[in-house]
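As you look at this complex, bear in mind that one protein chain is not there, while each of the others sits in place.
Coming up: subunit A.
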């Protein structure tokens, strides 16, 4: 069997196991939080009868293990169930009125929004960070290198919401070029959607650039001491060409790894940015659901987050194998 294919299959199997463990951990954790859906949704108006009625309707009165197995049985068949909020609403209405929304239907548009934001950010951040990293390696220890390092490290060390507000101040309040409110919705044109997404994307770019840029720089500099680079230089090749043609291909593996990790972060770690810009992504849905202890939605979100990490890591590994002929052609 093709060794690459074998690795993919192995890793996918391990990934499934990871997802299973994640689902148990999340389920246990949400159950350990004080309060449950019934108490959260009724708030100050909770009376014991109303709480009991909701618990009965949603099966919250059953043992947690039974509830988990119930959920698992559905999940392995691809059915993530109905959110508590929807199920509760349906029991209000009385019967199934054909308007019931499943967790998958609920998450899909939000997830698409998150992917859109991640895509825009990646399209800006990845080329930007790599270019910056290459230039920093080329002109290492110069004023440019130091300035790039200081700027990116400052931005990664500041809390995201702070960066977001700084950008809002300069790009939305003082010079109103971009909207501070990124409330995109379904029937919005691509251009408008892109414009509304730009500010959160820039914020996230500031957050993820430093990591990728510094890894690019470090990986290249690491190689610059190798004999083959010295040879290339002695041949009289220009420094830029040495780096791009000779050093970069060999430095790709670690860079790809860092990019993959950062892309995963763009999917799973953008809650704060979403809240600041009122961006209707999966992060907000996740926080909302944790707040009302809506376990089916929380579970589904966590599975998506975990799967994003697993798949992107896998992609990174495969790409680094493919980018390295020594790993591609084993003797």
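The rule is simple: contacts are C-beta pairs under 8 Å (C-beta built on N, C-alpha and C of every residue); 3 or more make two chains touch, one makes a residue touch a chain; residues count from 1.
The rule is short, and it goes like this: contacts and distances are computed from a predicted model.
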What protein name does the UniProt record of the undisplayed chain give, "Peptide ABC transporter substrate-binding protein", "Coenzyme F420-reducing hydrogenase, gamma subunit", "NADH-quinone oxidoreductase subunit J" or "Aspartyl-tRNA(Asn)/glutamyl-tRNA(Gln) amidotransferase subunit A"?
"Peptide ABC transporter substrate-binding protein"
Touch assignment to the omitted chain, from A:16, A:73, A:150 or A:173, lands on A:173
Which of A:81, A:133 or A:280 contacts the chain that the document leaves out:
A:280
Given A:123, A:181 or A:231, the correct residue touching the omitted chain is A:181
Specify the residue from the set A:35, A:59 or A:127 that touches the hidden chain.
A:35
Of A:23, A:114, A:257 or A:289, which one is in contact with the hidden chain?
A:289
Subunit A residues touching the omitted chain (full complex):
33-35, 39-48, 50-51, 53-54, 57, 83, 85-86, 88-89, 91-95, 97, 99, 106, 165, 168, 172-173, 176, 179-181, 183, 185-187, 275-278, 280, 284-285, 288-289, 292, 294
